[in-house]
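My questions will all concern the structure given below.
Shown here: the complex without one of its protein chains, the others still in place.
Here the chain labels run A and B in written order, and each chain numbers its own residues starting at 1.
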Amino acid sequence: MAAVQTSRQRLANRLAIAAVIVVTLIFLAPIYWIGSTAFKPRALATTVPPTVLFQPEITPFIKLFTKRVQLTRPVEEEVYEAAPWWERRIYDGGERVLRVGDSVQLSGYPDRFKNSLIVAVTSTLLAVSMGTLTAYGFSRFRVPGEQDWLFFILSTRMLPPVVVAIPMFLMYRAVGMTDTHIGLIILYTAFNLSFSVWLMKGFIDEIPKEYEEAALVDGYTRMQAFFKIVLPEATTGIAATAVFCFITAWNEYAFALMLTNRDAQTAPPFIPAQVGSGLTDWTAIAAGTFLFLLPVAIFTFLLRNHLLRGMSFGAIRK
Amino acid sequence: MRMKLTGVLAGIGLVLSSGTSVFAQELTIFWAEWDPANYLQELVNEYTAETGVTVRVETTPWADFQTKAFAEFNAHGDAYDLVVGDSQWLGAGSEGGHFVDLTEFFEKHNLHEVFVPATIKYYSEYNGKYWAIPTEGDANGWAYRKDWFEDPAEKAAFKEKYGYELDVPKDYKQLRDIAEFFHRPDEGRYGIAIYTDNSYDGLIMGVEQTIFSYGGELGDYGTYQVQGITNSPENIEALEMYRELYQFTPPNWGKTFFLENNQAITEGLAAMSMNYFAFFPALANPATNPHAENTGYFVNPAGPGGAQFAALGGQGMSIVSYSQNKEEAFKFLEWFIREDVQQKWGALGGYTCHAAVLESEEFRKATPFNEAFYQSMQIVKDFWAVPEYAELLSQMNNRVYPYVVGGQGTAKEALDGLAADWEETFKRYGRLN
Partner (left out) sequence: MTTAALDRLDPQARAAARGWSDIKIRNMFIIPTILFLIVFNIFPLLYSLGYSFTDFRASVNAPASFIGLENYRRLLSDPNIWRNFTVTAKYVIVSVGGQMIVGFGVALLLNRAFPFKGFVTTLLLLPMMMSMAVVGLFWKLLYDPSWGIINYALGLGRFDWLSNPDMALYAVAITDIWMWSPFVMLLSLAGLSAVPKHLYEAAAIDRASSWYTFTRITLPLVSPLLLIALIFRTMEAFKSFDLPFIMSGQPTTEVIAIRLYKMAFQEWQTGLSCALAYIMLIVVIAITNVYIKYLNRVKER
């Protein structure tokens, strides 16, 4: 009887894995398509049926990193011949690179990418650490008006950014925080905190208190118990929270646009805006999207085992 | 200790004084992210070479341009010294106190004679004063497929069906006929590409230029009367025509603006496509438009009564009244209006509004579409420029879009409703009793 059960289970398992493969392929199709567009010649971006086999190019990335303008007619032969290989790629696309004197002008992308990194990494660290501490506080101690405070924390994420943007803009102007990294970092931390607290509380609530109590009996202080018992058990939750916070901060658009100008502007408002003189360059947008996806994807991939490890307490608690 | 303190103070003083002097050497111009802004940056680099004053053109995506500019104005921010703003901003810019009055500057340099009259009327003037220097002239024109139009077989078939020669349309009836003629969904070819984007002013630009060419008006811009004008028989007829044109557009043409309309030509989808001249450079180059050699351009055709107008695009440059560098900004404008500078501006790819430059052979022959641009600039007409223009835009989108794209109701119902909305809005702002 038991053998039948397991063979049925095995079949179910196989079917489930087959389904996982199908689902993954469906979910990835658009991503594959964006990723492949980042390496396509411009003319192949909108073909039907979609071009699957093609000679990959890095022209989209050259475009992404340079400031260009449309030419109304092909450039003269001599100029073309004298140009370096990468600049010829731009000429081939019907554009020319902007220069000041002799130096090539870079697009906003590299600086914005750097700003995105600074802002997203710092604000994620802050939001996750503050969120974890606060969640622990709410989970383990009596807090007067606990439910109301938790609801207040949640409510900070309820107003649409459109409404908050104007008062925020005025507030930031008043204290001179517009167009600064620190301004965006603080804002994204505040924005992610509500999520971080709620999610971490969900995870910490699941960690049984017996272990901490046992540690206290063994002579640990409360802080030691928190750092040595609770935190390691909460790694899954911390990893998941960090991934979500990083993604949110990394892609935030509305406030980045309103609150920054030239020094601290992040990449999301830049990527879809490459319209040049009125033609969407899908390849350059795809290149920008592709590169911008890499840091989050790598970050998530590095944390994958923590995301999946599950909580050992869950498995052993009685 | 005291030594230290004075040292620190002196240091701060030095930083502050050098800070302000650096500040005075720099001007920031705010514009949208597109090629003309890059041309402008190239142009102003020469100003820097001449005067040592750094001029920076700062840009933001089109979709957020208005939002970002006004957020800064409303907070009385000094981040931008000059702004190259849409013509519709004049009302809010002047009544809101955001723009510096340039009337004296206009008189002093006799700009009425320097720039094309229509460009001064729409880019500069509001309430009898002048607030901006015409910078990037633009109007709505048309691109079309010359090879389709000139194909002998098509020409013969067209003549047989409609009784006249297939050629660049002279009026809206011909425009409609040609759109219908080339509309062949089975072949993946469609008649016409028009604006339908209702998120801001796209759809409205297409509809208003049809209305103007039909001899209609959006309302009385002087008295704010709208009843009987906004919903006049001409306007109703014009709106019905726009709805009819929509029948001949490619599939999924319900949220389209300049990007999609250019794509309609480059992808060989449509026989004719409406667009601003500023976006035609992409169509003239074989590298970006495989049909470049076969793409022609024409001016918005006349209506049944012979009236002919084109919707105004483009921007004028204003000095932001919260700027710390107004004097420097005035000096810059003095440089910018010089004929040789305007010539360079045109040569770089900017659409100058300078009358002499615009009329020159050299400019009109410079690209395949400059001639049509030159003609269009003589017949431009614009939307309301009152401070609450965006509310008027929203109301018009709400009334007109469901009719044009969704086929709901009739043109008369849509325009009657619009006239009522606008009347109510003007009353609310005390412009009508």
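The rule is simple: a contact is a pair of C-beta atoms (placed from the backbone, for glycine too) under 8 Å apart; a residue touches a chain by one contact, two chains touch by 3 or more.
Here the structure is a predicted model, which is why all the values come from computation and not from measurement.
Novice: Touched by the hidden chain, which of the shown chains?
Specialist: A, B
Novice: Out of B:F106, B:F181 or B:W253, which touches the unshown chain?
Specialist: B:W253
Novice: Which one, A:Q105, A:T156 or A:T180, makes contact with the chain that was left out?
Specialist: Of all options in A:Q105, A:T156 or A:T180, contact with the hidden chain holds for A:T156.
Novice: Thinking of the whole complex, not just what is shown, which of A:T59, A:T72 or A:S194 touches the missing chain?
Specialist: A:S194
Novice: Return the single residue from A:G93, A:G108, A:G237 or A:G278 that touches the missing chain.
Specialist: A:G237
Novice: For chain A, which residues reach the chain that was dropped from this view?
Specialist: 5, 13, 16-17, 19-20, 23-24, 27-31, 33-34, 46-50, 130-131, 133-134, 136-138, 140-143, 147, 149, 151-164, 166-168, 170-171, 186-187, 189-190, 193-195, 197-199, 202-203, 205-206, 208-210, 212-213, 216, 219-224, 226, 236-237, 240, 243-244, 247, 250-251, 253, 268-269, 271-272, 280, 282, 285-286, 289, 292-293, 296-297, 300-301, 304-305, 307-311, 314-318
Novice: Going by the touch rule given at the top, which residues of chain B touch the chain that is not shown?
Specialist: 66-67, 70-71, 73-74, 92, 95-97, 185, 188, 196-200, 250-255, 267, 269, 387-388, 390-391, 393-394, 398, 401-402, 405-406
One rule holds in what follows: only the chains that are shown with their structure count from here on.
Novice: Determine the centre-to-centre distance between chain A and chain B, using the mean Cα coordinates as centres, and give it in whole Å.
Specialist: Using C-alpha averages as centres, the distance is 36 Å.
Novice: Can you name the residues of chain A that touch chain B in the complex?
Specialist: Contact set of chain A toward chain B: 42-43, 46, 67-74, 92-95, 98, 100, 165-166, 169-170, 173, 179, 257-258, 261-262, 269-270, 272-273, 275-280.
Novice: Of all residues in chain B, which touch chain A in the complex?
Specialist: 33-35, 38-39, 41-42, 45, 56, 58, 60-64, 67-68, 71, 75, 77, 79, 258-259, 262-263, 266-267, 275-276, 278-282, 284-288, 290, 349, 366-367
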